[in-house]
Every structure is written in structure tokens, then in C-alpha cells.
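As you look at this complex, bear in mind that one protein chain is not there, while each of the others sits in place.
Then we have chain A:
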Amino acid sequence: MKTNLIPAIRLTVVMLILTSVIYPLVVAGIAKLAPGGGKGVTVEAKGRVVGYALIGQKFTDDRYFNSRPSAVEYNAAGSAGSNKGPSNPDYLKMVQARIDTFLVHNPTVKKADIPAELVTASGSGLDPDLSPAAAKIQIARIAKVRSLPTERLTQLVDANTNGPLLGLFGPSTVNVLKLNVALDQLR
């Protein structure tokens, strides 16, 4: 015990300086050269910062492409999923209510066509993306509210779609915030 205690304490002090002071400061220094300077990349519109590109936002207005449901209502001071288990009756009631709400706001959409992501919550509660299908199914509603031709909206979604990384990794996605910023710029 005694033979080990002094080296253990000295080791701890030395390693704290190495792993918890020097190493993070070096990384923080390098991060200043990265996009966003290590503070997170922001998106600007209407002459102000409207959010972070990576952090999803709540879009419930019919004028915008709506984002996925979130267990934390997109409050990015925290993060959480719903965590209710796959067959919890309360959970299934909540999904049913979301389906009903979606059908009221999108009367032209058939129930069997609603992509599951639009009525299920993400893991972080801050999911910034939708699949292209989930964006396109909202086009009819937005076209009506904004009096825009549906073709232009389809083009807009396509232009904002990111394909899989190197064509191999992951699904195609649309960043909802960037899509809605672009939507506001349509004349």
C-alpha cells in the first residue's frame, strides 16, 4: 500500500496535466482553424443567426417543412429520446395522435404513405434531418399555404438533398433548417 500510494498520487497529478490540460488545449487550439472555430457551425438568414446547422429545430408551422417529433421539443439545452419501449400502450397512443394530426394538416396524403419518421421521435431529440420522402410528402401542403407551384418545391427539396457518403454510407437526407431557409428565399 505505502509503496504504491506516493507513485499513484504523483502519476495522477502528472496525467491530469497531460490529459486534462495540455491535450484539450491543443485540440481547442486546432479547432480554431476548423469551420465555426470549434464553436459549432451556424446558419444565417434574415440578417441574423437562426440556428446551428447540426442542431434540429422545431418546425410545426404549416408554412415550413415540419421536422420530426422530439422527446425534448428540440430544446437543445438537453437531449433525449422517448425511451418507452416498442409496445408500450401510452407510446402507441401518442404515435396514433401524431398520425391523426398529420392527416388533418395534410388532407391530401394517404395514411399508408406517411413515412414512420414523421410520427416517431429521434434518438437525440435534436435530429436535424428528414429523408427526401418525408420532405416531399409535405410539398402539397406547403404549395397550398404559400401559393407556390409544386414543381418548384420538388426542385428545392432535390437541391437540398445530400446523398449517401461516397454513395455507400448511410441514407439520403435533407437538412430541415437549411431547406426552410431556402424555402423562405423562394419568390
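We take it that a residue touches a chain if its C-beta (ideal position, glycine included) is under 8 Å from a C-beta of that chain, and two chains touch if they have at least 3 such contacts; residues count from 1.
Convention: contacts and distances are computed from a predicted model.
The chain absent from the displayed complex carries the UniProt protein name "Potassium-transporting ATPase potassium-binding subunit", chosen from "ABC-type sugar transport system, periplasmic component", "Alcohol dehydrogenase", "Potassium-transporting ATPase potassium-binding subunit" or "MFS transporter". Across A:138, A:160 or A:173, the single residue that touches the chain missing here is A:173. Listed for chain A, the residues touching the missing chain in the whole complex are 1, 3-12, 14-16, 18-21, 23-24, 26-28, 30-31, 34-42, 45, 48-61, 64, 68, 74-89, 92, 95-96, 99, 111-117, 119-131, 133-134, 164-171, 173, 177, 180-181, 184.
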